[in-house]
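I'd like to ask you about the structure that follows.
With one protein chain withheld, the remaining protein chains of the complex are depicted in position.
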Amino acid sequence: MHGVSQTFGSVRALQEVDFVASSRAIHALVGENGAGKTTLMRILYGGLQPDSAEITIDGSPVHFRTSAEAIRAGIGMVSQHYSIISELTCLENLMLGAEPSWALNKAAAERRASELARQMGYSFEWKAPAADLSPAGKQKLEILKLLWRKAKIMILDEPTAMLSPGDSDALFASLKQLAEQGATVIVVTHRLPEVVEHCETVTVLRAGKLVASKAVRDTNLMELAELIVGHSVATSSYEALERRETLFRATGLTVKGYRGDDAVKAADLEIAEGEVVGLAGVDGNGQRELFQAIVGRAKVKAGSISFAGSDWTKRPPSERLADGLRLIPEDRHAEGVIDDWSLTENAALGLQRRHGFARGPLIDQKGRWAAAQHIADRFRTKHGGLNAPMKSLSGGNQQRFVAARALESETRFIIAFQPTRGLDIDGTALVYGAIREECRKGACALIVSFDLDELIEQCDRIVAICNGSVVQPGSGLERDRAAIGRLMVGAT
Amino acid sequence: MAIDTGLLVVSTVTLSAPLVLAALGGLTSERSGVMNIGLEGTMLSAACAACFVGLQTQNMWLGLLAAVVVGVVLMQVHGILTQAFGIDQIISGMAINALAAGATSFVNKGFLTLGVTARPVLLPKQFFWIAALAAVFLIGVIMNRTRAGLRLSAVGNDPDKSRQMGVDPIAIRYLALAATGLLCGFSGALIASNAGSFTDNMTAGRGYIALAALIIGGWRPWPTLIACLGFGLIEALQLHLQGTQLAGASVPTEFWTSLPYLVTLIALAGLLGKNRAPAGLGRP
Partner (left out) sequence: MKGLGARHIALALLAFLLVWAAVVATKVPPSEAVRSFIDGSMGGPAAWRQTFREMTPLVVTGLAVFLALRAGLFNIGADGQLTMGAAAACHFALAFPGPTGLWLGSLAAMAAGAAWALPAGLIKAYRGGHEVISTIMLNNVAGFLTVWLAAGPMRDMKQQSPTTRLLDKGSFLPNLVEGGPFRLSLALLIGILGVAILAFWLKRTVAGYELSATGANPSAAETAGVNVRAVTIKAMMASGAIAGLAGAFLVQAFEHRFYANFSPGYGFDGLGVALLSGGSPWGLVPSAFLFAVLSSGTSSIQLTGVPKGLNGILLGLLIMVFASVRYRRSRTVGD
């Protein structure tokens, strides 16, 4: 790819970017959120039409108007959230878009599918609905989809985002095998250890521009980090915390999952005043259900939740919010903001009955405006006026706004699910700094993340969740990477 | 009370056939993710077209053809409005129903009642049954055993992911809507042929009953057929039982006519099994 440029509205997402990848190797494409990695790959995959670009494959120029054309040219892409449709079976997902003929011969397809799986050392229940697959299973099915389509260029967008460390290693082993068989593998990632450990070449993007493109053996972790951010990276420091009064307490908490089984099993968790507790775990081990139970949206099957002496177990979300619960939800668009509403209106979301936002049954218009101003300024949210709709903001700026809102008024308990999703390093530092400051003033926080390193860097203490059970590391090991890593996968 | 069982079966099947065809039309559309409350208007327009052309040419087969053309055109309008213009699917369906009610009444008052006295040869009843049964069988095979069916349900469940897999959701939906139009065209022509002439609002809510059968049938062809037969039976019984007494008290016809709607409400309340609506229904 040569001279790729892309603008969205007034934003220049990519400026004259060059990208080269050769076959039989794994290439890493790294950069901060919003650096243009995904945009570049979507152009290659035909999902976006660039303003200008010369793309050549094997020396011949190509131009893809749709993904279907890119697929025909041997390009395959696995997106971060997988393109597996839960309602279809594994076999149907495998075939979709690349069915051999108009009539489906499911028996023959299953034979070929099993053969592909055997080559990779996988096994699948082909007739089962894809909804039953674990994240690792979905990732494997995605790789088989690439093989089914005979893709020669394979793009994987943040492939390890939802995988455990063990599954990630297995994935890279599979990718290495594919590369050795002649494929061109491109991995988009923000996890630098993966790059150093598994990839041959690396391309760094920053703010839509090409910063560096080099062989991995000629660089190192620190250099890559600096290339990505543009300046040297400071690591945070810690002061030990004296234990104070316990504010949040979950006892024997059991929550039913979406599939009817117990997603959270008899979990015990205590958080003291001033504490920032991290909940480490591989995606899909009950974090969502635990989060929703604390918020009050998921029914508690057994056990209890209490906060500062008041029993929350059967309380609706509104009363928990009144007690000072504040959220940074996982899926911003689904739970955190209303895209079409103005920043001012969004500022009140969740705080609409709080002092400063309401006076009795009426909306406090002046108070709300002032609060919105404060929320937007706190983490330097870039916006086009407080009356502009939320959707006019970039993802990272929306996240800054949502995080600032959670800290705005009478905050006593912050529960955050992947709070730095979409944030750059600067934003991450701001948000965690503010959470810690709020906790020092008497609040407490529970941070759910799939990124153990981030938790180790930012939290006072970490507990692990594995298959619905919350496990505490032994005394003195609350921030020990190896110990918690073992707990995350159920080893003791 | 004496009911001629043979006659009851015949009228049940005959009354069910248009419902089956329309419900299957709803199935192709809704399984592709396009909500379709415009079935009623499409059937009504098709019935009107069948009458108009059937009377003019004295040939109901040509009437059937006209009905199919009108059905397909209207459903493509639904497609253009919802896919190209991005109008909410319910609003578009409502607009189509309003337009169809107005236009058919307009044509009826303005052109149909004038001058034509002879009635055309009607479509044979057996044709109804064969068409409906064949449609169920065909749709069943298409949904389960063909590329088209797989892509249709993929698009209906998740249009965005389908697009990533190189399936064009928009094209699939236009195609599905064309099938809806075709089936509603048949359905409307059958209703017209059954009545022999056009009257305003002659489909009388059958499009909604078809939608109801589709919901009760869980958006699957064979169960939908059974639901349609059930509703057809209610309609037939109502014709047969008119004036007779049940358990000593006369049951008003209004009760029987309401029955399909009441059953559907009960089904919606979840008392008849779980909701199986396609996950992407209504998503642009």
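Per-chain residue numbering starts at 1, and chain names A and B are given in the order in which the chains are listed.
Quick note on the criterion: a residue touches a chain if its C-beta (ideal position, glycine included) is under 8 Å from a C-beta of that chain, and two chains touch if they have at least 3 such contacts.
All of these numbers come straight from a predicted model, not from anything done at the bench.
A.B. asks: So which of A:Gly137, A:Gly350 or A:Gly427 would be touching the chain we can't see?
C.D. replies: A:Gly350
A.B. asks: From the listed residues A:Asp340, A:Asp377, A:Glu437 or A:Asp453, report the one that touches the chain absent from this view.
C.D. replies: Counting the whole complex, the residue in contact with the absent chain is A:Asp340.
A.B. asks: Given the full complex, what residues of chain B touch the hidden partner chain?
C.D. replies: Contacting residues on chain B, toward the hidden partner: 35, 37, 81, 84-88, 90-92, 94-111, 160, 205, 208, 211-212, 215, 252, 254-255, 257-258, 261-262, 264-265, 268-270, 275, 277, 283-284.
A.B. asks: Taking the full complex into account, what residues of chain A touch the chain not shown?
C.D. replies: Against the left-out chain, chain A lists 38, 79-81, 295, 297, 316-318, 320-322, 327, 329, 334-341, 345, 348-350, 352-353, 358, 361-363, 365, 395, 422.
The rule we apply is simple: only the chains that are shown with their structure count from here on.
A.B. asks: Quick one: in the complex, what on chain B touches chain A?
C.D. replies: Against chain A, chain B makes touches at 145-151, 153-154, 157-158, 161-168, 278-279.
A.B. asks: Along chain A, where are the residues that touch chain B in the complex?
C.D. replies: 47, 66-68, 70-72, 77, 79, 83-88, 92, 95-99, 101-104, 106, 145
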